[in-house]
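This report concerns only the one structure given below.
The other protein chains are all here in position, but one chain of the complex has been omitted.
Chain nomenclature is as follows: A, B and C, assigned in order of appearance, with residue numbering initiated at 1 for each chain independently.
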Amino acid sequence: MCAAKHDGFSLSDLPGPSPSSLEIDLATVFHGVRDQTLRLAEPLSAEDCGVQSMEEASPVKWHLAHTSWFFETLVLEPALPGYRPYDPAYRVLFNSYYESLAEPVPRSRRGLLTRPPLEEVLAYREHVDCHVSALLAKGPDLDPQLRFVIELGLNHEQQHQELVLTDLKHALSTNPLQPAYLEAPDPAPSKAAAHRWLGCEESLSWIGHAGENFAFDCEQPRHRVFIEAFELGSRPVTNSEFLSFVEDDGYDRPTLWLSDGWAARRKNNWNAPLYWQRRNGSWDVFTLSGRRPLGLEEPVCHVSYYEADAYARWSNARLPTESEWESVAAGLPLHGNFVERGLLHPAPAPTPSNGEAPSQIFGDVWEWTLSPYSPYPGFRPARGALGEYNGKFMCNQMTLRGGSCVSPRAHIRATYRNFFFPDARWQFSGIRLARNAT
Amino acid sequence: MCAAKHDGFSLSDLPGPSPSSLEIDLATVFHGVRDQTLRLAEPLSAEDCGVQSMEEASPVKWHLAHTSWFFETLVLEPALPGYRPYDPAYRVLFNSYYESLAEPVPRSRRGLLTRPPLEEVLAYREHVDCHVSALLAKGPDLDPQLRFVIELGLNHEQQHQELVLTDLKHALSTNPLQPAYLEAPDPAPSKAAAHRWLGCEESLSWIGHAGENFAFDCEQPRHRVFIEAFELGSRPVTNSEFLSFVEDDGYDRPTLWLSDGWAARRKNNWNAPLYWQRRNGSWDVFTLSGRRPLGLEEPVCHVSYYEADAYARWSNARLPTESEWESVAAGLPLHGNFVERGLLHPAPAPTPSNGEAPSQIFGDVWEWTLSPYSPYPGFRPARGALGEYNGKFMCNQMTLRGGSCVSPRAHIRATYRNFFFPDARWQFSGIRLARNAT
Amino acid sequence: MCAAKHDGFSLSDLPGPSPSSLEIDLATVFHGVRDQTLRLAEPLSAEDCGVQSMEEASPVKWHLAHTSWFFETLVLEPALPGYRPYDPAYRVLFNSYYESLAEPVPRSRRGLLTRPPLEEVLAYREHVDCHVSALLAKGPDLDPQLRFVIELGLNHEQQHQELVLTDLKHALSTNPLQPAYLEAPDPAPSKAAAHRWLGCEESLSWIGHAGENFAFDCEQPRHRVFIEAFELGSRPVTNSEFLSFVEDDGYDRPTLWLSDGWAARRKNNWNAPLYWQRRNGSWDVFTLSGRRPLGLEEPVCHVSYYEADAYARWSNARLPTESEWESVAAGLPLHGNFVERGLLHPAPAPTPSNGEAPSQIFGDVWEWTLSPYSPYPGFRPARGALGEYNGKFMCNQMTLRGGSCVSPRAHIRATYRNFFFPDARWQFSGIRLARNAT
Partner (left out) sequence: MCAAKHDGFSLSDLPGPSPSSLEIDLATVFHGVRDQTLRLAEPLSAEDCGVQSMEEASPVKWHLAHTSWFFETLVLEPALPGYRPYDPAYRVLFNSYYESLAEPVPRSRRGLLTRPPLEEVLAYREHVDCHVSALLAKGPDLDPQLRFVIELGLNHEQQHQELVLTDLKHALSTNPLQPAYLEAPDPAPSKAAAHRWLGCEESLSWIGHAGENFAFDCEQPRHRVFIEAFELGSRPVTNSEFLSFVEDDGYDRPTLWLSDGWAARRKNNWNAPLYWQRRNGSWDVFTLSGRRPLGLEEPVCHVSYYEADAYARWSNARLPTESEWESVAAGLPLHGNFVERGLLHPAPAPTPSNGEAPSQIFGDVWEWTLSPYSPYPGFRPARGALGEYNGKFMCNQMTLRGGSCVSPRAHIRATYRNFFFPDARWQFSGIRLARNAT
């Protein structure tokens, strides 16, 4: 038994890898992140862990294995001469999309892998953890490039932690039994703060990550963007507000929609956000703790870009660009609701103490921006397999900002760029409005 | 603990329900069949039991539940006043296609049902078995209609026993690890008997089931068919023979194929039977005991109707009609290889002791016939939900005869009509030739 | 100018090739058939002739060219040494599905061939007609095999004459202008005869074509079929009768439908026969003379096999087998409405003078039978390219009998087997009921 289990972590208060912590003790952080992933799978049976409900989602077991595959393939094999893989077949089975490494199993077939069984995947994790621990025992003597790849692997794993919950929610939602991931009491009702418009002057702003903290390649390089004057909504759009759009026939008025959005709405018969269901005249919603009445004061969640855009047009507003968003968020502390509240539900925005700042910019729902996911000026992907991490997805997807209630806290920062196709609804994605300065 | 477990059954020597056994002890047969289904699932994990690899196949767990649903819905609910269903939600979850009962879960989504878990489904089985046992304790006082439905339920369950192995084989085959259901030594090589043509005179034959033994509605009513003189092949086509077709570019010559067959072959890129794979110049094949070299003397298996038809045309022959087949099989004893040999591989045909009779007409591979699956003259489906059992599938499918190495022995009889779409390959389906009398 | 034009033909009274006429003057018949095809295209512009509204339908221009291609490829090239094709490219462009001759243009792309233009195709026809005329001038010295192929080519062309009208009707129906092929007054209303059941004793009947008259290979060989006692409806089902099915929610009751039929009905949102449209509370229907009110006494037309089957089940009846149908039709004269009435609408059945015979078995609507299109016992396709004429379609399609109001009269005979996929609705297909003898 090699991997030490650390109690006391929860998804939201897990400290992410940071330069200081890394210098002090990368090993502690490593085990913290790895354990957190296991923690997420704990309430689940092997059957739950094996299911894949759509091509875009992956089984929990696959997430558990793939995050280990990352360390084995990109850390252990290069760093440990003579390292014997746990099972050579896993090189193919648990590759995601690194075409330069081995032809991956088609993503749509990940749910068919009943073998290796869950317990074998857990043993694989332990095997990998043992060997990485041995490397980490070198402490400051660890090769800096290797240290970087381990750090990247931990950030990668944290991304998959969010996907574990997101993908699982979708899978459970397809079951007529509407089962819960975790039983939890409904959150105490509280009232969303009033929506205000925060004015921002035109500026030549520095956008993107700088400094020694970890950031993904797509957050870099830091560069200047000229931003015209604009106004940003003080908080995410609520379910109550979105319901007004629904009741005003927003889903049936083509002129409110982008052309591709209207096509998607028709093809998929959308008439409300994903997981909403009207029953006996009122709306309820599927959550990770089962089906419950729609919380009207909570941020609207599980909408596509198309719905966000149509809602904004209906509101005589628009979505913010990612530069606009970042220029505001960069100056704000990471305060928010995301520590105090329970997991798994977006929380109503509290009345802000400071009348000027957005009351809730981080950590409830991912906020669709008007910006397609494109490379920053001067962007250079890493060499080798890691170069496939982000760059090859920079087409056809839209950038989201801010983090959600299922995002690891370490991933909640002003420069973080999330990205999904504009018709994606299974992510914890919501809406913040913006408008041109008048 | 209610269900008594009976040891000593294997799939092929399980006596199916028959009038005599029923009169003597329907309860014994009931438990025998029910236990056999459990036996088939024994080597499997809950993960294995949950997977669905294509729309036409179902998870093993679903088979376990659905066969119990049949007894609960069609026996216990009507027969036991005040019967409380094990779980009302199962009425929907485990319905297959009985539109008159409840809107079923779409067949393509059966693999998403991680709940109820396998152990719950097993408890559901026990619950159902207990209550049916209580009914069966009435012995001869049991209502004859109820007895009929129980008997039908047992035959239904035996059909699903075959599907358990068939569907599971397909699921395992999609895994790059090519795992085995059961480890088994390769069958000892033995030589197929020589192929001969058995001549049959023209006749007005009685076709279909008569008598008091159980038979499905589609085997009835017994009726007369005029059959022209013909010749029937003495045994199924072997892998060796089919390989000659492959090597003669049979898969690349459109004039050998039906129009729809050629379209299917192109769309699916068929170039050999399902589960065949050429590796380093020789062929191997995926089986329930993993991947092994192709047994040249065994019957070819896992071919579609289209491939069977193309092979026959290439051979200057044709497939037999189901009447031709039955007129020959009706006179033959159920001798065959299927008792002696191990499960799971079709067996080479032994040299027949009797030079006239087919040496292997029952129980190795289902044999595609030239006959679409149509109602017999005078066919009347049962009233109510049972009327959906067979009749509504009598379009677009082809009839197969003879039974396979994974068919329960009780289902191997001259009048039995199996049916699948002509592009189906995951069944244990093979080829017997016929030709017009010269 | 080589081809003599003969006036005075109409589609329904055109004498088809028959042995006597052939002996007397095959040339006259040849020109009669060829001219009739041109006659059908006369009301159409080049634009009308070029359009293809679905994969299964072909442009009129393509029909004009392909029927000429048949004579050029299968008559002129083999028979005339040194014959120079009109344009070698046409060998590929206008092949339909003869894989042994040249890879055809995919059927779905026939509507893209704006070149050659219509006038060029008409010149191609003249060129072919001239050369065939030269051959025919040999009179009785013509090689019998060649005579057979010419006769086949004429029957082939007559099949395409029916398709010209059928495919064009579909194309025009997709135009919001709902244009007419020919303006015509609505048929005078007349009342359908009462529906009666004609009893037929069990019999061993001879089925299929015999004799020297032309028949397709699939109508042969003549053979014996044992037919149980049954009853046949005296006339096709009327629009009025079918409307009762519609109004009784027939399209919304899955237990009335075959499994595949219900899937097709859901996928395609069928709720009435093709070309029906409810407007302001009453039904109208698109016809070759435009949109007009539904004629309640006319035979229902443009239904799929699935709808025919569901209607029959709803009526506590079934469809007849093709043997049953032929056994009745074989004894009947070709009297019917098809000569007197105008083209293009099925006609109400007149009250029969003879109380026993069906009042309308030939020539109003093709009647779906319960019989899949399969080879007759002893069927042998022709050698060479002609062997692809019928045999390769003998899977997945259903047989229709009787001929329709747009069928050339020469094709209306008791043994004629038409065949289409069970979801086809654009043919002039209707319903005749049958039931088991009580």
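Simple rule for what comes next: a residue touches a chain if its C-beta (ideal position, glycine included) is under 8 Å from a C-beta of that chain, and two chains touch if they have at least 3 such contacts.
The shown structure was predicted, so the numbers you read here are calculated from the model rather than taken from an experiment.
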| item | value |
| --- | --- |
| Left-out chain, listing which of the shown chains it touches | A, C |
| Residue of A:Met54, A:Leu258 or A:Ala382 in touch with the missing chain, whole complex considered | A:Leu258 |
| Residues belonging to subunit C that touch the chain removed from view | 45-51, 53, 89, 92-93, 105, 109, 111-118, 171-172, 174-177, 179 |
| Positions on subunit A where the hidden chain makes contact | 97, 99-100, 204, 223-228, 230, 254-255, 257-262, 305-306, 309, 318, 321, 370-372, 374-375, 377-378, 387-388, 392-396, 398, 422, 436 |
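Please note the rule applied: only the chains that are shown with their structure count from here on.
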| item | value |
| --- | --- |
| Partner chains shared by subunit B and subunit C (touch criterion as defined above) | none |
| Length of the line joining the C-alpha centres of subunit B and subunit C, rounded to whole Å | 39 |
| Mean-CA-position distance for subunit C and subunit A (Å) | 60 |
| Intercentroid distance (Cα basis), subunit B paired with subunit A, Å | 47 |
